[in-house]
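A single protein chain has been omitted from the complex, and every remaining protein chain is retained in its original position.
So, chain A:
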Amino acid sequence: MYRYDHYDQVLVDQRVAQFRDQISRRLSGEITEDEFKPLRLQNGLYMQLHAYMLRVAIPYGLLSSDQLRKLAEVSRTYDRGYGHFSTRQNIQYNWPRLQDVPDLLAELASVQMHAIQTSGNCIRNTTSDHLAGVARDELVDPRVYCEIIRQWSTLHPEFAFLPRKFKIAVTGAPTADRAAVRVHDIGVRAVPGRTADEPHGFQVLVGGGLGRTPRIAEVCREFLPREHLLSYLEAILRVYNRYGRRDNKFKARIKILVGALGIEAFSEQVEAEWAQIRDGAMQLTPEEFDRVAADFSDPDYAALEPSDLFVQSLALSKDRALGRFVASNVLPHKRPGYSIVMISLKAKGKPPGDATAEQMELVAELADTYGFGRIVVAHEQNLVLPDIESRHLPELHARLSALDLAEPNIGKVTDIIACPGLDYCNLANARSIPIATRISERIEDLDYLHDLGDISLNISGCINACGHHHVGNIGILGIDKQGEEFYQLMLGGSPSDDASIGKILGPALPSAEIVDAVANVLQTYVNNRESADERFLDYVRRAGFEPFKEQLYGQPEHA
């Protein structure tokens, strides 16, 4: 993984000193809260319902075991012994005291971490595929470009006060988008060169996003040679900085600008700007590409026999706990004899994405013992051990089970993405986490869970959509109806290559009925699907909403 050199380290150290100075000026009254707010947000510090919350950047989700141990230590010292992994591959701590934050950031800097630009109207943490570097379907390792983008965007002097926040995601797998690039402000997709001699380049998508106005990104440029990546991003950001709306924060994201101009006109403006800067000093040099890529080269994999058949046999093991875990949480690795292990942070009855200090320390230890000391945070709020020798899977499963980390539900309907909701957030209209825990408790029959197959279920506590409800196969949106928590049920969303925005199924339901409604929807699918091979999303797309409405609301519309 990327290792800081002298320059990278000096920059994060100076950033800590700068924030220490800013906080002391805030505490002395030299800076007003209005002036301080953007400064603290650009260091990840939010004011939540009850206290501050600090969001720490995990660039493209990649951690070393030492970094994860540090995150555990920080959670003990400054939080209440746990951390919350977010949908953008970051970690959040609740309850830090303002005057302690500089020391906390200094702790992070000691392991090459920071909280720079994890909030505020600036370029946020660049996210990526959680299987980067180990997936079989990968064209190029996207983390190389993510790191290059991280450096370009860090403390960029021109783009610190954009109209609104700005999120970039990169995928290196042209046929398997696991980074949700189509619902980002900019989505970067690695694509093969246009001729046999040409190296890979990028398709650049722009204007996607969720929130109040969900929108699927459109193609801004079909093929961008890789050496021009940064100048092209700079051109998009400059057009957005100059012309994005600033009169209304709900109309300020780039998707509104792209929508207002139309993708052709927007793209023409970007191309005109890019033409002025593309051949300048921002061109990526082969030396820089090689320097960064060297840090992402493969670890010392052993030469092993293929293990696919062995893994399949484990999935059918008489030990059903192990069998289910392998069937749902173990993925094929690009190297023979290795597997990718997904660790679900969605154990029954637990807030999605939360991990205790003990759990983090165990995962770090397992990464050292069985892998190469690397851990990845997935945007679905789970952890990944990317390099596990398949023969160790039973042992690993037993170790994970001991700390409630072996929930066999990756990709299943209880692998719920949820925002913090009304329990923590001052924007929320309704609670999210209790709904998630009630759904996971309701679907307790694991055979039924696995029979349902791959279904994503996303919950947001308000229309800001931090739980990405628009792109869940099942989406739940909390709303406020005369002071009562109600929930809208949506079906048909997807964040992947077949990205789509879910549609509302019918009238919103009170909290007491929403879990039954989800169970009802699932049963309708099971009863009517063509076969177990027809995924939930495919069934919804084929059959439409009528069967669900009939079962849930009892009123066939055309009866």
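Criterion: contacts are C-beta pairs under 8 Å (C-beta built on N, C-alpha and C of every residue); 3 or more make two chains touch, one makes a residue touch a chain; residues count from 1.
Keep in mind that, in the parts below, contacts and distances are computed from a predicted model.
Looking at the choices "Peptide/nickel transport system permease protein", "Cytochrome bc1 complex Rieske iron-sulfur subunit", "Xanthine dehydrogenase family protein molybdopterin-binding subunit" or "Oxidoreductase probably involved in sulfite reduction", the name in the UniProt record of the chain not drawn here is "Oxidoreductase probably involved in sulfite reduction". Note that of A:139, A:160, A:261 or A:479, the residue touching the chain absent from this view is A:160. The chain that is not drawn here is touched, among residues A:143, A:238 or A:397, by A:238.
If you put the hidden chain back, the residue from A:46, A:60, A:78 or A:152 that touches it is A:152. Per the touch definition above, the residue from A:1, A:284, A:362 or A:396 contacting the chain not shown is A:284.
Where chain A meets the missing chain, the touching residues are 5, 7, 10-11, 14-15, 17-18, 21-22, 25, 30-31, 35, 38-39, 121, 151-152, 154-162, 230, 238, 241-242, 246, 276, 280-282, 284-285, 287-288, 291.
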